[in-house]
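Excluded from the complex is one protein chain; the other protein chains are retained at their positions.
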Amino acid sequence: MIKFDNVVKYYDGQPALNNVSFHLEKGEMAFLTGPSGSGKTTLLRLIYRDEVAESGRIIIADWDLLKLTGASIPYLRRNVGVVFQDFKLLPERTVRENVELTLRIQGVPSEEARERVTSTLKLVGLRHKSDALPTQLSGGEQQRVVIARAVIGNPAVLLADEPTGNLDPETSKEIMDVFKAVHAKGATVFIATHDPALFEHSGCRVFRLNHGGISS
Amino acid sequence: MIKFDNVVKYYDGQPALNNVSFHLEKGEMAFLTGPSGSGKTTLLRLIYRDEVAESGRIIIADWDLLKLTGASIPYLRRNVGVVFQDFKLLPERTVRENVELTLRIQGVPSEEARERVTSTLKLVGLRHKSDALPTQLSGGEQQRVVIARAVIGNPAVLLADEPTGNLDPETSKEIMDVFKAVHAKGATVFIATHDPALFEHSGCRVFRLNHGGISS
Amino acid sequence: MRILSFHIRTALSNMFRNIGINLLTIFSISVGLFLIAITTVTVNTLNSAVSEWTEGFGLVVYLMDSLDDESIKALKAEVENEPEVKDARFISRETAMSRLKKVLGEATLDGLDENPLPNSLEISLRQGNVQPEKVREVAARLKRLEGVEGVQFGEKWVGVLANAARRFTLFGSALGISLTVGIIFILSNTIKVLFYRRSNEIKILKLLGATSWFIRIPFLVEGVLFGSAAGLLASGASYGAAYWLGSGHALPPNLVWPTHAVILFGGALGIIGSLLAVGRIRL
Partner (left out) sequence: MRILSFHIRTALSNMFRNIGINLLTIFSISVGLFLIAITTVTVNTLNSAVSEWTEGFGLVVYLMDSLDDESIKALKAEVENEPEVKDARFISRETAMSRLKKVLGEATLDGLDENPLPNSLEISLRQGNVQPEKVREVAARLKRLEGVEGVQFGEKWVGVLANAARRFTLFGSALGISLTVGIIFILSNTIKVLFYRRSNEIKILKLLGATSWFIRIPFLVEGVLFGSAAGLLASGASYGAAYWLGSGHALPPNLVWPTHAVILFGGALGIIGSLLAVGRIRL
């Protein structure tokens, strides 16, 4: 489902990722860890084509990202749900509208969208904040809105970048349960995190990045 | 140094803080914890007068915040360094310029500012990123820029809101050492966090927020 | 259909989010459109006056006030006897005045309570006799006839007027073109500013899988709304101004159309402006 072959990515002449190769099966759940600045976010951005690799091969589902035309990027991205490390919420839209956006872009009719938003917000424990603006939310609440927006489209691939950085241990556990449910429905789930508590005893594969290199 | 007396803060008719009272001594270091949405950020925002309490009394150093005129707010804020949970970096300015801003606002001459920025960036391990823009940094690197900007002005009070949410355990330890150094120089330090590892065995007081109420 | 209504709603909500600023922009644009409309009307007026005069005046023979109808008739016949003259048309002083009023506007001549214009004969020359020298020769001959107060080389005055009209038309066109370019700039800036204001939002929409046109359409809708709203304002203002300058007389249709066309013109500039704005921004 996600296949990297000798992928190299440079920033300003410095390698952020150096000859990275790995393979996630369809329906697998795995973790990505490593110190600050080791390239976790960069690796995820390559998957949803927010960055382009200098060399190597990246295959996501049926897409060969190095041969992807600009016009098909939107369709790749509709299959990849992302929990961004820096949230990327629209500040002038309510929680409901933010989460609904994923569906609007995919052309889901408004009545159906409405219902799905309500149940997804319930899932992350934010139904009572539907009409709040992101600026009226606590850090952890914003993070949960991002999670809701990422999972609502039932993406084939779910990427999460430090999804519990602003959550207390208890809420973190609830969110991990959400991810497990998405995984149980057949999605490939890939989670970047600093928190060993998330992947210890999970039985999932853990990839470690260090100075641009990967090991598992 | 920081004194709350029966402080009440409402958002949209709901109490975010309910009768909160506590007292931090000058030069004390303490932690604030509690689940997501319990009011930690709100409490810190009251201290630097980004929000105003509905009732109660807040004293910061010599300032009685309920009697503070608009014109003296800037001078209060110059004495309170803040590590914001959502960073609040200027996206179009370099790392150096972002950190320097604190000093420019206080009217520090440019040569002196330049030197202090260099040494502070070294302290948080980001000297090699001086000329990068925030968008070119990893999440953890951005967080360290915010920390540098908060401590560079030698504030009498240092507030940190989830300062290690994007940092790996090792870098977290280094940052805690920076806070301890600031504390050793006489500053009052108050850190809001979800991570019990930060305050366990620290010997500092820990305040717990829950549903708007405080306990220690 | 549903998608389009989604875009229109987005466009409207963007416009209303900063209603104050946007109204001011619309107002600025409408000032420009208004100037274009009244310049067009003025140029039209002047040119139709010139073409009317150019037709009318071949050569004008002014008659002494003392002539009675009989003598006028005789004189007319005499004039028409000249070989170069095709025909002569009697223009009474009243007709001349009402013509002048039509050209200059009733109100301009309100100060006059006596008609200072003389009776005259308007003379058309036969083809091949309109060269300056020939005309001068004929004029000299006509001047010598009994009862003629003077002869005017109409085409000379027409030349002066036509010269002025040409200059004004040139100037008006230059003004119109600069204003049009300026308006397109303002519109495309306005849209670009809206675009930049939302650039953060747009980046996020792209990451969620939005296509370029999903993002662009609201801006095109906005451009058209801006342009035609300004056009509507300008139309009202220029109609009002024309009416006022015409001292309350309704304008003839050939002068009215610019005041209506300016609405469509505004809308068209809106499309051009927003296409320029969103086309040039790489998505």
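Going in written order, the chains are labelled A, B and C, and every chain counts its residues from 1.
Rule of thumb we're sticking to: contacts are C-beta pairs under 8 Å (C-beta built on N, C-alpha and C of every residue); 3 or more make two chains touch, one makes a residue touch a chain.
What you see is a predicted model; the values in this text were computed from it and never measured.
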{"item": "Interface partners of the hidden chain - shown chains only, full complex considered", "value": "B, C"}
{"item": "Residue among C:M15, C:L46, C:V138 or C:L179 touching the omitted chain", "value": "C:L179"}
{"item": "Contact partner of the left-out chain, one of B:V82, B:V95, B:V117 or B:A187", "value": "B:V82"}
{"item": "Residue of B:F4, B:F31, B:Y48 or B:F207 in touch with the missing chain, whole complex considered", "value": "B:Y48"}
{"item": "Touch list for chain B against the chain that is not drawn", "value": "48, 50, 71, 74-78, 82, 84, 88-90, 92, 101-102, 104-107, 109-110, 149"}
{"item": "Residues belonging to chain C that touch the chain removed from view", "value": "18, 21, 24-25, 27-28, 31-32, 35, 107-112, 116, 152, 156-157, 159-160, 163-164, 167, 171, 178-179, 182, 185-186, 188-189, 192-193, 196-197, 245"}
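Here is the rule we use: only the chains that are shown with their structure count from here on.
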{"item": "Chain centroid nearest the full-protein CA centroid", "value": "A"}
{"item": "Chain whose average C-alpha position is farthest from chain A's own", "value": "C"}
{"item": "Whole-Å separation of chain centres (CA-atom averages), chain A against chain C", "value": "62"}
{"item": "Chain B and chain C: spacing of chain centres that average the CA atoms, whole Å", "value": "66"}
{"item": "Per-residue multi-chain contacts in chain A, two or more chains", "value": "none"}
{"item": "Per-residue overlap in chain C, given as positions that touch at least 2 other chains", "value": "none"}
